[in-house]
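As you look at this complex, bear in mind that one protein chain is not there, while each of the others sits in place.
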Amino acid sequence: MNRLKPAAPLLTLLPAMALVPVLIVTWTGLHGGGLSIWQQFLLGALHPSLEPDLLQAVWHGLGVTMATALLSWSLSLLFGVLLGSACADVVWRSWSLPTWPATGLRRGLAIPRAVHELVWGLLLLQVFGLHPYVAVAAIAIPYSALVARIWRDHLDSADHRPLDALISAGVHPVSALMTALNPGMGTVLMSYGGYRLECALRSATLLGVFGLGGLGTELQLTLQSLQFRELWTGLWVLAAVMLILEQLLRFWRERSGVGVHGQRRILLFGTLAIVLGVIGTFWLRHIVPDQFSGLSWIGMEVPSWTQLNAAATELPWLRMILETLGLTVLAAGIAIGLPPLALLLWPSPRWHRCCSMFWACMRWIPPPLMVLLLLLSNRPSLAIGALAIGLHNSGVMGRLLLEGLQQQSDLRQEALRAMGSSERISWLYGLLSPQSPSYLAYGAYRSDVILRETVVVGVIGGSGLGWQLLESLSSFHWAAVVLVLCCYCALTISGESLSDRCRSLWLQS
Amino acid sequence: MNVSLSGPRGDRLRSISLSVFEGERIALLGRSGAGKSTLLAIANGSLRVDKGEVRWRGASIRTMPRRNKREIGMLWQDLLLVEELSVGQNVNSGALGRHNLIWGLANLLFNVDQSACKHCLQRAGLDAGLIERGLIDAPIRQLSGGQRQRVALARLLRQQPQLILADEPIANLDPAIASELLDHLLNRAPEGPLNCGAKAIVISLHQPELVQRFDRVIGLQDGELVMDQPSEQLTAADLSRLYEAG
Partner (left out) sequence: MTKPLTRVRKKGAVVLLALFCGQGATVLPAQAQSILRIGAIPDQNPERLNRRYGQLATELSDQLKVPVRYVPVSNYPAAVSAFRTGSLDLVWFGGLTGIQARLQTPGAQVLAQRAIDANFNSVFIANTSAGLQPISSIDGLKALNGKRFTFGSESSTSGRLMPQHFLAQAGVTPKQFAGGQAGFSGSHDATIALVQSGSYQAGALSEPVWNVAVKNGKVDPNKVKVIWKTPSFGNYHWVVRPNLDQRFGKGFTTKLQKAILGLAPTNERQKNILELFAAQRFVPAQESQYQPIEEVGRQLGKIR
């Protein structure tokens, strides 16, 4: 009896099924009404505005963005690694302690992760006022929790035999952990940590909430007023920064060898992360000196039980949750399934380079811009939102996939090719298969991010939890805000345990 | 049918020219680093040569259509099984050369052709009871070293090659299992692999005492072909020369 049990590489491809309904809806809703605006947008790319005032503002914004990104990135790596270690079972076991505190901490960390940094920003703003450090905290909190989850997963899934050997030999747990797990974890830190810097850079849109300006704010406001030439100035600058960052990271990765040299590199990377954080702090103080007024706690109204009850009855919860779930599942399907599918279609280095460039573009274009562009030539629908968020995140997933594939030996692919398999099949079996488990793990983390990002697509029709959250925040309806955030946390936690269970069901047994 | 190769590649192999004929069972001997693995990888086409050519039935294996490639089967030293896939899927990956992409995708969804799979596993010497108890669905990483070796062999059988190249298939096995595996590979009995289409076999190994089971012995030394003779004519002196000289 054949049991239906998709293997790992197929699991990476299956999510691409989400493209089918999305593309059907998109196709039927297609119209040419927005062509003139598309044209204006594309022409803007050739003629970005070069007015001195604007350039100065962008230059200043770039500084603020870079400084904040460095600081929040450094903090999120630091706290992420600490928290991630604290909620890893293996760490508690090394001290022969029970592991339930780790499990508890792990579940608790789903809360900071479930809330979008914009919402963190608005909430912290309520109690601390405008302050650059609060902006940094708003970015660092969800990011730390995300890094913590990845760190923990890698720690717990690493090979523990060398560690157990050291512990049983009477080595102190700290030095045992450092010796046994350092090499593998160092690679994770460098590859994933480097990539987080790019995320921190892109997420700095939030700075506008704190009146710090920044590149993201510039992009957001020029987009709102459809000033495409000004928008392109910011976009080109962002592209240049992302490209430089990418090159620096690649240069760094290529330089990092194995053995003692590699170990030194990893230590250097850790030090560099902290030093860059310190540089970011001073830089920020230097650019916006007069925003560093005293930081004090300002109280805010806490919703009462009756208000919560009222809010719970007035909102259409089922519909909101279903719409959010639908959007998340479709978008995550596109984000996870599209990259392996695209690479599979034509596994040649040249095509893979094309894909890599396409994904860089997808990461580069902010999701609100993507939604607007898609919506200009299509009817508003959930599919458009899913497509926009999915494409943007497929850029991230594609990058992680290609990076993983490049670091992997292609011996198995060669072996299959020698057995007479076609290019596609030998790529699928020999190269994608070994990469699948870690790719799927990253896919699960991405789904978390996508759930949070559903906040940004109110333009497709105010619906779903994300829109309701923004609506409640703008009405200062705290009772509803609290409830919607609870929903987000519940969805994140159940999503996490679902993905854990699926992984143990399909990948481990 | 002949495989010929000449020309140096890097500094591992000097000019080598040799042919393999139908029905031959060849032992490839030499010290570690003599170039045995390299020679086999070149012969199987997974390693490209800068100069010279490998011909299979008169056609260069570089330009040969891919359906002919599957006629050469290889048992790699480190097996190159795909750890993330199940035993059955790995065995079936030997047959990928005969099927299209859809079949390859279907194999990832559920084990296709289970009976063929089981047959190959059995012929590779795996316990029938174990196979019936769901070995096919087990992931590779749960297997012992000997079992992995047999799964790789089953994949080779599933491929139904005309020529088998095996790179130190018994290096990491205990002597009893090694001998049994070699029996399986070299067996001319009706259920042996040579009887299911494979017409010639080249095995590299480190155990000179086993060469009497082969028809012909090829010796490599520092990338050079230094010995090529029928195994009956092989003397102890020949062997010690092969393993001693630096």
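Chains here go by letter, A and B, matching the order in which they are written, and residues are numbered from 1 within each.
Note that in this section contacts are C-beta pairs under 8 Å (C-beta built on N, C-alpha and C of every residue); 3 or more make two chains touch, one makes a residue touch a chain.
It should be emphasised that the depicted structure is a prediction, and the values quoted were computed from it without experimental measurement.
Across the entire complex, contacts from the unshown chain go to A.
For the options A:K5, A:R379 or A:R424, the residue in contact with the chain missing from this view is A:R379.
Although one chain is not drawn, the whole complex shows that of A:L130, A:A165 or A:L268 it is A:L130 that touches it.
Between the chain not shown and the residues A:H47, A:H172, A:H286 or A:R501, the one that touches is A:H286. For the chain missing from the display, the contacting residue among A:A8, A:V22 or A:M66 is A:M66, taking the whole complex into account.
Residues of chain A that touch the chain left out of the display are 31, 33-34, 36-37, 51, 53-54, 56-57, 59-60, 62-63, 66, 121-122, 125-131, 208-211, 213, 217-218, 220-222, 224-227, 230, 244, 247-248, 251, 283, 286-293, 298, 368, 372, 375-381, 458-463, 467, 470-471, 473-477.
Everything below uses one rule, namely that only the chains that are shown with their structure count from here on.
Within the complex formed with chain B, the chain A residues making contact are 2-10, 13, 411-412, 414-422, 424-426, 428-430, 433-434, 436-437, 507-509. Within the complex, the chain B residues that touch chain A are 44-46, 66-74, 76, 78, 80, 82-86, 89, 93-94, 96-98, 100-101, 104-105, 108-112, 114, 137, 139, 159.
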